[in-house]
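With one protein chain held back, the other chains of the complex are shown just where they sit.
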Amino acid sequence: MENVRPAPESYSDEFVLNIGPQHPATHGVLRVVVTMDGEVVKDAVPHIGYVHRGLEKLFENRNYEQIMPYTDRTDYLSAIANNFAYVLAVESLMGQEVPEKAQYIRVIAAELNRIASHLLWLAAYGLDMGAFTPFLYAFRDREEIVSMLEDASGGRLTMNYFRIGGFMYDLPKGFFPKLRKFIARFGKSIDQLDTLLVENAIFVARTKGVGCIDRERAISFGMTGCCLRASNSACDIRRDIPYSIYPKLDFDIPTRLAGDTWDRSWVHIEEMRQSLRILQQAMDGFPEGEYRAKVPKVIKPPAGEVYSCVEGPRGEVGFFLVSDGTSKPYRIKMRKPSFSNFSALAEILRGLKIADMIAIMGSLDLVVPEMDR
Amino acid sequence: MGNFVYDLFYNTDVLLKAWTTSAHASWAARGAPIVVLDILFQLLAAVAVALFLVLNALFIIWFERKISALMHMRRGPNRVGPFGLRQTLADTIKLLIKEDIIPDTADKSVFRAAPFVVLAATIMLFVVLPFGKGMTAADLNVGLLYFLAVSSLSVIGILAGGWASNNKYSLMGGMRSAAQIVSYEVPAVLSLLSVALLAGSLKMGDIVHAQPVFGYAVLQPVGFLLFLIASNAEINRGPFDLPESDSELVSGFLTEYSAMRFAFFFLAEYTNLFLAGAFGATLFLGGWRGPFLPPFVWFLIKSYILVFVLIWIRWSFPRLRVDHLMKFSWKVLLPIALLNLLVTAFLVKII
Partner (left out) sequence: MTSIEAQDAFRARFPDAALQPPDAALRASVAPETLHGHLQYLHDQLHFDYMVFVTAVDWPEQSRLEVVYRLFSYESKSAVVLRVMLPRDLAKVASVADIYRTAEWHERETAEMFGIEFVGHPDPRKILLPDEIDGHPLRKDFSHPNMVPLPEVE
């Protein structure tokens, strides 16, 4: 298919290994062509586009309400974050007010989704490293979250939950008791998963000092999210460009200095703890009110353009929306974190061993449909 | 009659001896060639071992699946047969009726031979395993040496399988496995040397008899630990399952094998697991010795305790990277094993 850079004839030890598109350890359908010298990687060329669905072209033919389910499916593990970014874009262009109760529900759903996504990251990462047990422990907790979100939205993975102006329905009756029980229990689970995988001596040996990326290069590659925060950069959209009710909430931004794989893993675990804090505060401060504002029957934002972003589990999820005043968008560009995070792979991987590639790709927390859209 | 039943369980070796002697006598009285009788008895022993091997494999695979399931808060197989006991049988039948795919570009004769080499090495180890008092197929004078030598033969099969598949992934898996097994042989040998020093003999039967009540694990804790870790690496399991790391190299050297050939590798792996437990029990836990219960039962209990520990380790830890594996063997285990040998030799001399 695409041009693969051939190995130079003079090196007899070099060989080209093709990893993917079908491979148990790549998180989705992607392909990396690795030029290796024995076990050491000399170059890694990623090929993506296997899941390209032409969503951006598709959106130009859909109404604003019809686009909402599509946004879930770009990154199905952080469906709420995608919904959030889209809804913020459209509402800011329209100048639509959203009632405070709806804002609180949005943040609760977003943080629950963040925890669920990080749990799945941990599960899949453990599986890649050969630790089968964290997968099941993480999914036990994820099951609780996903069933809560199912009660609220009707969907377990692609929730299609947010609407422009709020929500379709209010939170169901049993939601807060479930949430309370979850928050009470989950802190211990994080510790358990931490001990089982991230603090495990073998895991530490495999990930400490492996796949370092420093702050300048990380920012230059456009990395955001956990990957950036692990590289000595306390950057979080919830703090830098606050949206919704995040200015009212008190939480820390976990940061690490070395930028290696272990730091990225540690940041993921810490973020789950911080999300728990946010959930507690959101639940305590939950207001009364409407769950949906009055929205016009046909959503027709005035002509203009806007970019709004949220902090998704993987990084900055943003929607660049150009409207021409009709009920269909003129152009939507989705800015997805995995696209930029993955572009740094060759840079990080050069000079490391092939076994490290799996560890690094796992720590970057990639979701391929998000890259390809 | 009651006496016979008691003897059947507790004095099996005496019974067998009496039977073979009487068979010899009656055969000789009729003038028939004794050599045929000997061959028949050997065949009988071989059949008994093969039967045990198959039944054991059926059980141990179920055992692993159930234990790992319980560790994962799952149920494990529970539909096919009571408690899922017939699951392994069903899986074996499934494997047998699958299509046997041999890659076009593979080296066909080597490809076909590889699983048998691995299985042969495994089966050959049953020869020196003391199943009970006097129940060893052939209690060789150099039993321990035989064990160590034959257990390394499986490397040939793995390398052959990896190379003959004509597949980069398999080749890498095969080479990694060879490196791993060879590296971990050394600490294993040294830890067993200490055992041989203590027992004063290489014969398996003597080693079992020479052990104190709770086995050499008490006298040689370091050696026991070393042997457990080294044999875990030898059988390509647990944190050392790089050759078949299914998330990195698809299935490593097993990638191209399907149906019955895969079943042979699979069988060999689980039998190796049992053998690691069995030899650990024999050499460190006192083998078949123990009160009240028949020797055969004690042997099985002790073997399966170690098998349980190995299963536990496998499901708890992530995989070691290949250079960590090598470093661990040569830089950590080897010095400890040497030290252990030194201390043992010293203590044996003065005590």
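The letters A and B name the chains in turn, as written, and every chain counts its residues from 1.
Please note the rule applied: contacts are C-beta pairs under 8 Å (C-beta built on N, C-alpha and C of every residue); 3 or more make two chains touch, one makes a residue touch a chain.
In this text, all values refer to a predicted model and were calculated from it rather than measured experimentally.
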| item | value |
| --- | --- |
| Displayed partners of the chain not shown (whole complex) | A |
| From A:172, A:304 or A:325, residue that would touch the chain that is not displayed | A:304 |
| Chain not shown: contacting residue from A:61, A:147 or A:326 | A:61 |
| Touching residue (missing chain; options A:20, A:130, A:165 or A:318) | A:318 |
| Residues of chain A (touch criterion as defined above) contacting the omitted chain | 1-3, 48-49, 52, 54, 56-57, 61, 92-93, 95, 216-217, 219-222, 233, 235, 240-241, 304-307, 309, 316, 318, 320, 322, 330-331, 333, 335, 339-340, 343-344, 347, 372-373 |
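Heads up, the rule we're going with is that only the chains that are shown with their structure count from here on.
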| item | value |
| --- | --- |
| Length of the line joining the C-alpha centres of chain A and chain B, rounded to whole Å | 46 |
| Complex contacts: residues of chain B adjacent to chain A | 68, 71-74, 168, 239, 241, 245-248, 250, 315-324 |
| Residue ranges of chain A in contact with chain B within the complex | 15, 17, 23-25, 39, 126-133, 136-137, 140, 196-197, 200, 202-203, 205-206, 353-356, 358 |
